[in-house]
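This report concerns only the one structure given below.
Of the protein chains in this complex, all but one are displayed in their positions.
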Amino acid sequence: MKTMMRGFEGIKPLSLALRACVLAAAVATVSIIFFIVGYIVVMGVPNITPEIFAWRYDSVNVSLVPALINTAIMTALSLLISAPLGIFAAVYMTEYARRGNRLVPLVRLAAETLAGIPSIVYGLFGMLCFVMTLGWGYSLLAGAFTMAVMILPVIMRTTEEALIAVPDSYREGSFGLGAGRLRTVFSIVLPPAVPGILAGIILCIGRVVGETAALIFTAGTVAKIPDSAFSSVRTLSVHMYSLSSEGLHVDQAYATAVVLLILVIVINMSSVALAKRITEGKCG
Amino acid sequence: MDKLIVDKLNLYYGANHALRDIGMAIPAREVTALIGPSGCGKSTFLRTLNRMNDLVEGCRIEGKVTLDGEDIYAEETDVSVLRKRVGMVFQKPTPFAMSVYDNIAFGPRTHGIRARVKLDAIIEKSLRDAAIWDEIKDRLNENALSLSGGQQQRMCIARALAVSPEVLLMDEPTSALDPISTSRIEDLVAELKKEYTIVIVTHNMQQAARISDRTAFFFLGEMIEYDATEKIFSLPDDKRTENYITGRFG
Partner (left out) sequence: MSSSSAPLSASLHGTRSAVKRFVLLKSEGFGNGMRTPAIRVPEEKKNSMSGAKGKFSESFMKVVFLLAACVSILCVLLICLFLFSNGLPAIGKIGPVAFLTGMEWRPGSELYGIAPMIVGSLYVTAGAIVTGVPLGVLTAVFMAEFCPKRLYGVLSPAIALLAGVPSILYGFFGLVVMVPFVREVFGGSGKSLLTASILLGIMILPTITSVSEAAIRAVPRSSYEGALALGATHERSVFFAVLPAARSGILAGVVLGIGRSIGETMAVIMVAGNQVLIPESLVRGARTLTANIVLEMGYAADLHREALIGTALVLFVFILILNTSMALSIGRKVP
């Protein structure tokens, strides 16, 4: 009788093969991740010298400090434009629009369209609209506005998700106490949604920091700390592009790559950590 | 002849002692019903009979379950073959996201049957046995998800029959269905017991009384009483069984 329950020949090899494929794929993915990050770190760290952190850029020290400062300004400026707009839009979508509102699907379609547009197309749009039509030239401002349009759908979507996650009982409670919709939004609904919104904003910071194609033709490539909003600036990613396409400063390119990589990793990890805290319910 | 024999079965989820010293013999070609209040362990018990509890993390089993005298928890047991011999139908229909044909063919293909002619025959027979052939014979290539709930459940029964099992475990197979579908499935069970050994978990005592030959009453992880259905429902030995059957708890 024992034989009855033993496996048939020729059934299990498929399972084994499938398992092998899955494991191989996982190993490959992990190796790719570690190889890319490891390679950049190993090649870059020894090239990090005091010179690349000089206050001013010149072709001898190839300093990344102005680019770093420009990145910070660019990020701050684009968030300043985009965050209120995105958050307000999300508030309208979740708190004000009624069921069957005709505008809502239209806004959602627009946001989804924006989310799908390649960054180079944003770059051309920014060039045509801000740089040329409005006459701002290659400038910090043109770059920031372009970035603002680009990150708008991200802020809208993450904020919407954060607002939807706020339980309806909060709203009920507030309305029950006679608070108006506006007061309910600002004092009851938005506060618990803050971590979620923040996670979205950090995500946007990551995007702006990593963006290149949309900035080359809007903010330009001048490696100086800007005098005004109309100065041309290069962010760290554009700096990285210039270094690697020129091919003159390979060592500094490696060093810059490490700085950029670490910056982006830190930014993204904090967003993920924040998002994780929300799902675990430690916030709000 | 007893198809399944359970001896001193104990089951733990971590520290939780979920089944205590269960011992019962399930006769072949009869319907055995497991009744009891929610959380009494009857579904857990059912799932020990085809080792579906193996999936649960931290689940530990002591004791012995034999199928035709073979220990199903023995090391050399191939779980695949065990589950082929002991089929299962779940509480909710579990159609796969593919055509009706592929759903039914899943089991036979798993066990190495590839020839189209053979598969066609198996599928027709299983669907006929599950009393659904006439309803869906023209819809074999449609997605199984497009069937109604009752049809899905009977398709799932057909799917279980397609691997020609010896035992069919049914875990509250009608709890998600409307009364008409429920009565169809009950008729089907009566039909199926001519060929198969059936163990059915049910919440519905009338159902147990209607369709089963033997009934086991479970309470708090113990099997309180196990006897012919008529006996359980007319003259239970245990006070708790009587209370449950007359509706004093659960």
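The chains carry the letters A and B, assigned in the order they are written, with residues numbered from 1 in each.
By definition in this document, a residue touches a chain if its C-beta (ideal position, glycine included) is under 8 Å from a C-beta of that chain, and two chains touch if they have at least 3 such contacts.
No experiment lies behind these values; they were computed from the predicted model shown.
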Using the document's definition of touch, tell me which of A:L64, A:L77 or A:M93 contacts the absent chain. A:M93
Which of B:L147, B:A160, B:L188 or B:A208 touches the chain that is not shown? B:A160
Which residue, A:V22, A:V45 or A:L248, contacts the hidden chain when the whole complex is considered? A:V22
What does the interface between subunit A and the hidden chain look like in terms of residue numbers? 12, 14-16, 18-19, 21-26, 28-30, 32-34, 36-37, 39-40, 43, 84-89, 91-101, 103-125, 127-129, 133, 149-154, 156-158, 160-161, 164, 168, 171-172, 175, 178, 180-182, 199, 203, 206-207, 209-214, 216-217, 237, 240-241, 244-245, 250, 253, 257, 260-261, 264-265, 267-269, 271-272, 275
Residue numbers in subunit B that touch the chain omitted from display: 50, 52, 55, 79-84, 87-88, 90, 92, 94, 96-98, 106-107, 110-111, 145, 156, 159-160, 163
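Following the convention adopted for this analysis, only the chains that are shown with their structure count from here on.
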Using CA atom averages as chain centres, what separation in Å is found between subunit A and subunit B? 51
